[in-house]
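Of the protein chains in this complex, all but one are displayed in their positions.
Showing chain A:
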Amino acid sequence: MSASWLLRRVLLIAYTILVVSLLVFGITQVLPADAAVTLLGENATPAALEAVRLKLGLGDPVWLQYLRWLSHVLTGDFGVSMRTGQPVGPEMFAALSRSLLLAVGAILVMLVLAVPLGMLAALRQGRLVDMFTSLVSYLGVSLPEFVTATLMLMLFADRLQWLPATGYVAPLEDFWDSVRHLVLPVLTASVILIAHVARMVRSETLDVLHSDYIRAARLKGLPEPVVLLRHALRNALLPVVTIVALDVGYLLGGIIVIEEIFALPGIGRQLVVAITARDLPSIQAGALIMAATYAVANSLADMAYAFLDRRIRYD
């Protein structure tokens, strides 16, 4: 992983974001929403509407509007929300941080549970653990999030009353309360990740255990735990990195259902609110930030992969 690779990677991310910005801007142009009408309401006089259009530059050619928007974005200015009148950037980044908290939590829970589960299933192929893992995986993949979420709510929030049902508390405000609020959404989100990853780890471990180098390690007289942890684990984990990177997309956009059910104001939820309100600056900012996060997450995954598997060379 050389400096030139990193540089190229950064350029690639920038390029991705540029393309996304074009798409996002294009789509918001096609949306049946007139910014002036959104701002002033349905009953505004034509003269007032015209004044706003002039002030916002809505009459300018599209490419000029795009360049103006892009240059503002580059300085960190995503514009002002048409719904609240507040700057869009800080609002969206705050929402992103809440979503990332959820995503990182879900990935951690997944790593702690799915990796050992998958490896155990492979080692005890055809036995109880294996069947249990298969069951968990099928359930996780086939149950929609709103079902899992509802079941969690019924059990932990309603019946047992262990955890709060909805809401969000910032970690800096009250750490423990924040964690208590995050547990259920994180668990719900991790179910599907565990389902993906446990199966992947299982099949990958099976492959690795049948490989020549594992046999060689055993025939060198290494005890089984060393064979598994030193020789098998790393190789079995390789594809997990890829899966996790792909799931980041799901965790950012797809868990809108979870954010909605647990009333967690993440970026997915903010984006839906913005779309319903035809709040163009918020839509643009939300989509762009999501795309950027996804691009960065994937690059991080590539780097992790290169670190784990030295055969991958980025030179």
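Note that in this section a residue touches a chain if its C-beta (ideal position, glycine included) is under 8 Å from a C-beta of that chain, and two chains touch if they have at least 3 such contacts; residues count from 1.
Criterion: contacts and distances are computed from a predicted model.
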Which choice in "F-type ATPase subunit delta", "Sodium:proton antiporter", "ABC transporter ATP-binding protein" or "NAD(P) transhydrogenase subunit beta" gives the name that UniProt lists for the one chain left out? "ABC transporter ATP-binding protein"
Looking beyond the chains shown, say which of A:235, A:270 or A:298 touches the absent one. A:235
Sole contact to the chain not displayed, among A:34, A:50 or A:309: A:309
Which of A:92, A:106 or A:217 sits in contact with the chain that's absent? A:217
Residue positions on chain A contacting the omitted chain are 4, 8, 211-213, 215-223, 226, 230-231, 234-235, 308-311
